[in-house]
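The complex appears here without one of its protein chains, the remainder shown in place.
As written, the chains take the letters A and B, and residue 1 is the first residue of each chain.
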Amino acid sequence: MVTLTINGREIQVPPGTTILEACKMNGIEIPTLCHDEDLRLAGSCRMCIVEAKGRPLLVASCVTPAEQGMEIETESPAVVEARKVILELLLARHKLECHTCEKNGDCRLQDYCYKYGVKDSRFAEGGSPKYPITDPNPFIERDYEKCIMCTRCVRACEEITVARAINVQGRGHNAKIATVFDGNLADSPCVFCGQCVMVCPVGALSSKVSAGIGRPSDIDKRVLTTCTYCGTGCTLELNVKNNRVVGVSSNRDEEWSPVNKGALCVKGRFGWDFVNSPERLTAPLIKDNGEFREASWDEALDYIAEKLANIKTAYGPDAFAFFSSARATNEENYLAQKFTRAVMGTNNIDHCARL
Amino acid sequence: MANIKDIIARFSEKPGGLIEAYHALQKKYNYIPAEAIKEAAKIFGVSEAQAYGVATFYSYLSVKPRGKYIIRICESAPCHIAGADEVIKAFESELGIKTGETTPDGKFTFELTECVGQCQGSVVVTINGRPYLDVTPEKVPAILAEYS
Partner (left out) sequence: MIKEMRIVLRNADKIDPQNISDYIAAGGYKALEKARNMKPEDIISEVKKSNLRGRGGAGFNAGLKWSFVPQSETKYVVCNLDEGEPGTYKDRTIVEKDPHTLLEGMAICGHAIGSNKGFIYCRGEYPYIVEHLNHAIAQAKEEGVLGEFDIEVRMGGGAYVCGEETALIESIEGHRGEPRFKPPFPGVEGLWQKPTVVNNVETLANLPEIITRGAEWYSSIGSSTYPGTKVLTLSGDIVNKICIEVPTDTTIREVIYEFGGGIRGGKKLKAVQIGGTSGAFIPASMIDIPIDFDSMRNAGFTLGTGAVFVMDETRDIVDVVTRIAKFFEHESCGKCNPCREGTFRCYEIMKKINQGRASSDDLEKLQLLGRVMSKACLCGLGQAAPGPILTTLQHFRHEYERKLFLS
């Protein structure tokens, strides 16, 4: 074990533990922007810097291993001064429209400005680069005037989804997250999984589907459930406000989300608006003379049973085939094949997941 | 296109040869064409976004077409105090373009650069990599005449 002192407290951690992890294990909070446990380390936002006695430079706790005998101060005057200046520098390039921002109340930049009392930036008078919002895709809003260049989206795209649609382009203050030739996501290998939205710590990336109807901070509850789109069984959280689904968020806790650890596909993350759609059917419909009419469940089931029995009698069991859906549960799919084999007497059963 | 493929393929066995391939492409085209970025991504096994990210990182690489002769003037501190500003003005008026632009005939592109390591002879100008030392506004027409 490695013994070190953090804020005057002696603690022990296993070798190879970073200072940030050591702090976390001991309940000491360190602000981070670029750090994400599921992604490779960047060490670039410099928010997690701490003071190590005897070292002239502040060290980034997320990438610095704890060493024997280290004496760390996590909120020394030099550390706080540096964090404040970094926040001011980020604010200077960040479009401040918190009142309409989808991430208001769920934004790391906002949280840390609050924590360190940074009201506004002394470095903003010269302005910042302007990036109009132009990407017309229906799912992901990309507002690079709010981007803080933490590159979590780039890493998530590379490491979780492996779509590798985006990267950093340009250099220095003009560096920007972009697809090849700085084009639209639809013209790139992007699959609109929204992992980038999941990891973005600010409002630079947000869901267009949820826009204006409920931000993460003002929803009533998050309902942990399983995605119904396919048989993978991804865990997701339905964001509910006034008893309506207003969005989907990720649960990245492996215990609760063992299959996908928060990662989703375009359907799971953005395809939830059908839940409250007024076009959803609420009763069975039977077509009479080319027109649909509402029917009771009893009438509808009797109608189907009669038709199926007629087919079987007139043309034999193999005239019938059942094509089942991945959106049905395992149990429902089991029943589908049981019905096809045992009741209808045919092996003509198939499933869309084979496609 | 076949040409682009051939140029990049020469470096395919070189680990990390992407930048070398870009240099070779620039030697021929004076910039890196879009299809070359896509092709290079394929050959070097990186994403197109990354290949583009590399091409836009280095100031000597360009993803936009440029002139046949690329004139660069150093404006780092030693050249700055030696009068780089005046030499810049002389080039601009002689070429009829501003820094960062290309002459309408596609012959010259005029760019600012940082130190090119010839500070014994500031102000320094390079044309397609060849350095000209102790450049003054008066010398500009004669330098350009070499390329007429």
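One rule holds for everything that comes next: a contact is a pair of C-beta atoms (placed from the backbone, for glycine too) under 8 Å apart; a residue touches a chain by one contact, two chains touch by 3 or more.
Every value quoted in this text rests on a predicted model; they were computed, and no experiment measured them.
S.K.: Among the options A:7, A:44 or A:137, which residue touches the chain absent from this view?
M.R.: The single option touching the absent chain is A:44.
S.K.: Given the full complex, what residues of chain A touch the hidden partner chain?
M.R.: 33, 41-47, 49, 56-58, 60, 63-65, 78, 81-82, 85-86, 89-90, 92-93, 122-123, 125-126, 148-149, 168, 170-175
S.K.: Would you write out the residues of chain B that touch the absent chain, in ascending order?
M.R.: For chain B, the residues touching the absent chain are 15-20, 22-23, 44, 46, 50, 53-54, 57-61, 75-78, 80-82, 113-122, 126, 129-130.
Please note the rule applied: only the chains that are shown with their structure count from here on.
S.K.: Which whole number of Å gives the spacing of the CA centres of chain A and chain B?
M.R.: So the centre of chain A lies 42 Å away from the centre of chain B.
S.K.: For chain B, which residues are in contact with chain A within the complex?
M.R.: 34, 37-38, 41, 47-53, 56-57, 59, 63
S.K.: Which part of chain A faces chain B closely enough to touch in the complex?
M.R.: Residues 158, 164-171, 178-182, 188-189 of chain A touch chain B in their complex.
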